[in-house]
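One structure follows; several queries about it will come next.
A single protein chain has been omitted from the complex, and every remaining protein chain is retained in its original position.
Moving on to subunit A:
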Amino acid sequence: MLLLRLRVKFMMSIGCFQRNLCAASSPLVPVRPPSPMETHLWYILPDEVKSSKLLNRYFELLSPCEKEKVFRMHGDQLQQRTLLARTLVRTTIARYQTNSHVHPRSFKFKKNIYGKPEVEWQDLEDWHLPPLHFNLSHTSSLIACGVTVNSPIGIDVEEKQRKLRNNVLRFARRYFSPYEVELLAAISDPEYQRQEFIKLWTLKEAYVKALGRGFSAAPFKTFTIRFRAAMERAIHLSGHRDSEAFDIVVDSIDDPENLTNNWQFALLELASSHYAAICVEKDGTTGGKGTLPMKLTVRRTIPYLEDECVSGTAAVVAISGMT
């Protein structure tokens, strides 16, 4: 099967420019904003960003507050991670204003009452699109930003190899719902159990981040995330889940009447190294039973240097909830 690979790369031809001027002057590649039914996911791999000139350029995009925050992080690696996270969100949102140029530096951010970051849209003069929603997540080896229009979004990424310090079941009993504990306890292979735990964690994190409330305001014990057979059959806990056969749903435990079927999930393997979970609020107009798979476009980026659409490649392996 032929995999389409779209690669947009700025090649600095020595004949036209000096190398350092090129790094300073290459623009951000504009991108059409996501449609109301779409989700965009962008990611940076910190190991791919080595150039101090590029890092300098990124640093200049940050607000004074963000710069201070970078310096407060302990050590080079954490400082670079923080820098790249702010760079990713600023440059990503700036790309979507395709008609007029909005500088990534011009965005101001605020936090909702639970601390979820949002863009201050009213301060922007040149923004002519509906407000975009975004959410960030990062590990030491990957920084990701999800973007939607008109729909709250939460994402979480975790390294596939991540080991818990605590025992998985003890942790689950303390923080997860009884259903989820039972599901994990039924897995006899410790490595498979650990993987399923990580996947469940990312889904639960993505959900509370989409809610805008975070872990503390939406304790993990108060809701269950589970895989539901798309045909409403009984679930078989087999080793393999066909991405098309299951969708991911959330049930509220202490408030069964609470409308939770307006949240849509996708779970995937990203860059061969991470699990990524995405949660978005469904468009109320779709209605009907069941859930259409999430329409997700994934791009790897080094802002100002390189963008690559990786949907349909080995960098994106759907686990559930997406095509």
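Brief remarks on what is shown
Everything below uses one rule, namely that a contact is a pair of C-beta atoms (placed from the backbone, for glycine too) under 8 Å apart; a residue touches a chain by one contact, two chains touch by 3 or more; residues count from 1.
Keep in mind that, in the parts below, contacts and distances are computed from a predicted model.
Choosing from "50S ribosomal protein L20", "UDP-arabinopyranose mutase", "Acyl carrier protein" or "Transcription factor IBH1-like", the protein name stored in UniProt for the chain missing from the display reads "Acyl carrier protein". Within the complete assembly, A:166 is the residue of A:166, A:272 or A:323 that touches the hidden chain. Interface residues of subunit A with the unshown chain, by the touch rule above, are 24, 52, 55-56, 58-60, 67-68, 70-81, 83, 138-140, 158, 162, 164-166, 171, 174-175, 201, 205, 214-217, 219-220.
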